[in-house]
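Got a structure for you, written out below as structure tokens; questions coming shortly.
Left out: one protein chain. Kept in place: all the others.
Letters A and B mark the chains in the order given here, with residues in each chain numbered from 1 onward.
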Amino acid sequence: MPSSEGAVKALSLGFTTAYLSLIVVLPIAALVWASRANGVSSFWSVATAPEALAALKLSLGAAAVVAGLNAVLGTITAWVLVRDEFRGKQLVNAVIDLPFALPTIVAGLTLMALYGPSSPVGIDIAFTRTAIVAALLFVTLPFVVRTVQPVLLELSPEAEEAARSLGAGELRVFRSIVLPNILPGILSGVALAFARAVGEIGALVLISGNLPFRTEVASVFVFTHIESGDQAGAAAVAVVMLAISFAVLLVIGGVRFLATRHERA
Amino acid sequence: MFSISIDKHRNRIVLAAAVAAALALAAGAAAHPTGTTLSLVGYSTPKAVMGKIVQAWQQTPAGTGVSVNQSYGASTDQARAVAQGLKADLVFLSTGDDVNLLVDAGLVNQNWDEQAYDGIAADTVVVFAVRPGNPKHIKSWADLVRPGIQVITPNPFSSGSAKWNILAAYGAERRLGKTDKQATQYVEQLFRHVVSQDLSGRNATNTFLAGKGDVLITYESEALNSRMNGQDIQYVIPRQTMLIQLPIAVLKSSPNVDKANRFIQYVKSDPAQDLLAQYGFRPVDPRTAKKYADKYPTRPGMFKVGDKYIGGWRAADKVWFQPTTGRMAKIEQAVGGPTAG
Partner (left out) sequence: MHRYVLRFTALGYLLVVLLAPLSMVFWRAFDDGAGHLWRSLSDPNTVHALKITLLITAIAVPLNTLFGVICALAIVRQRFPGAGIVNALVDLPLALSPVVVGLSLFLLFGRTGWFGPWFDDHGIQILFALPSMVIATIFVSLPFVAREVVPTLREIGDEQEQAAHTLGAGPWATFWRITLPSIRWAVIYGVVLTTARCLGEYGAVAVVSGHIEGQTETATLRVQDAYENFDLPGAYGISLVLAVLSVAVLVGITLLKPKEAR
């Protein structure tokens, strides 16, 4: 029934656009509007001021490192949770989402207690960039794991078994059979992890030290400008963060598109 | 084939239960106020004592039958929320700066600081929290800039506490005879010793208690509050210190201005002032202050924000705390920025 199918497609597209416009585009539009309140030249001077640039560099750099670590460690974790069997696996699987369910201040408190000045294991990374990466790893942990898991679960093992029976080594099997299939999942998770890491504030405020130019992340910079009444300046940096994240997300989407073009061939 | 009919049934029941639960929650969550309701918006530290004061006031004739909605959070956040429409009849904040925010929004009268006790409900002072036994012998502002001393103070752009600390540091130096330039240089030197600029006073206390730093610049009320909650914290009141004045003000748009003013009067009167003193705040009422004189020693070098070297909150804000042109912005750049040594 082509007409009902067409209607369904139009409806779903319409719903998607309407929902996105209302929930996502509208607030962002308000933000962009506020950032130009003092004029375009003021926008640039605030966004490129030394402190803002330092904060942006720190946030983007940390987010990139964390996204990369997640790509590898998250995939390994997903693999182990799907393909491996060990005592306590169900429990481990159940707690993967907890970094989302816990308020971010708890992340900061526990990381400070474990890896700060009074650390029971003798590690003190508080107020260093390592602490920033550690806190971000905590809050982004579920992303790649949970986007790769469903794909792995749907992956039938026949192709891998066939390859193995033909003599291919494990690494070869992974690289040529498993990886192409889970790559979209990995890239999805990486995009999410990157976006979240760029904007994170709660888990970082206790453990990073917030020293301007050194350990102050972009979101803290934005926060302090909001608090001190410089709404336009805050909005300007927030818009820059958004624009960069948007660009990165588009690029990752593009990579995903290219990487999966064999499916559309 | 799929056993879809059974699952559909089960899923439908679960969905219905979820909707029913949501509706029940919504019904239960709706507030049904009767009689007069006052909305008090305050900053975070006095939450416990204000709860007690509200309860005590509700036993008096003026407060009988009045329900009081209470909201506590970071001072500037609360001020901004009220400016954006958070319902409030009165505010109790940690700096006059935040009350001026509401004056500028047209919500509080300009003469708020001409009320009883200059519009202040309670005082406290800037102190140095130190490690047990004060191993580094920190007593004065000069000690804070000795080589190797690590200082904790919050970020001045997000924390009222930090503003008091900075003005206290500057004012102390001016009172010791330094010039404006020298005193400002002292503040810059101080910030070279700062190892963490937490976003709030409470976070700074937490950082210090977690083991970082040799000294924390904080409010006396914050230190006493931590002690009351079981934290082992020792503090020193420097000779030159600033009197932190905590303002309370009524909103002129309030539909219950009279009731709100009655409550504010109560807060400045004996029973409430006594409670405040018990909870770590210095009373403004002279009789109560005398009663607790031992708990709250004075210092010869105590000064206020209205002092001639500072000139009040409006002036201090313009000189020190403008986000890009203020002295603190320049100091942060000098200490941490690309031109820093």
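Throughout what follows, a residue touches a chain if its C-beta (ideal position, glycine included) is under 8 Å from a C-beta of that chain, and two chains touch if they have at least 3 such contacts.
Worth saying up front: this structure is predicted, and the values here are computed from it rather than measured.
Of the candidate positions B:69, B:134 or B:322, contact with the hidden chain is made by B:69.
Where chain B meets the missing chain, the touching residues are 1-4, 7, 10-11, 14, 18, 21-22, 25-26, 28-29, 31, 39, 44-45, 47-48, 69-73, 77-78, 80-81, 83-87, 105, 202, 206, 225-226, 229-231. Chain A meets the missing chain through residues 1, 4-5, 8-9, 12-13, 15-17, 19-20, 23-28, 30-31, 33-34, 73, 76-77, 79-81, 84, 86, 92, 94-107, 109-111, 113-114, 134, 137-138, 141-142, 146-147, 149-151, 153-155, 170, 181, 184-185, 188-189, 191-192, 195-196, 198-202, 218-219, 222-223, 226, 231, 234-235, 238, 241-242, 245-246, 249-250, 253-254, 257, 260, 263.
To be clear about the criterion, only the chains that are shown with their structure count from here on.
A straight line joining the Cα centres of chain A and chain B is 34 Å long. Residues 76-77, 80, 101, 155, 157-158, 194-199, 203, 206-207, 210-212, 321-324, 329, 332-333, 335-338, 340 of chain B are the ones that touch chain A when the two sit in their complex. Interface residues of chain A facing chain B in the complex, by the touch rule stated above, are 46, 49-51, 54, 109, 112-113, 116-118, 126-127, 205-206, 209-214, 216, 220, 223-230, 233.
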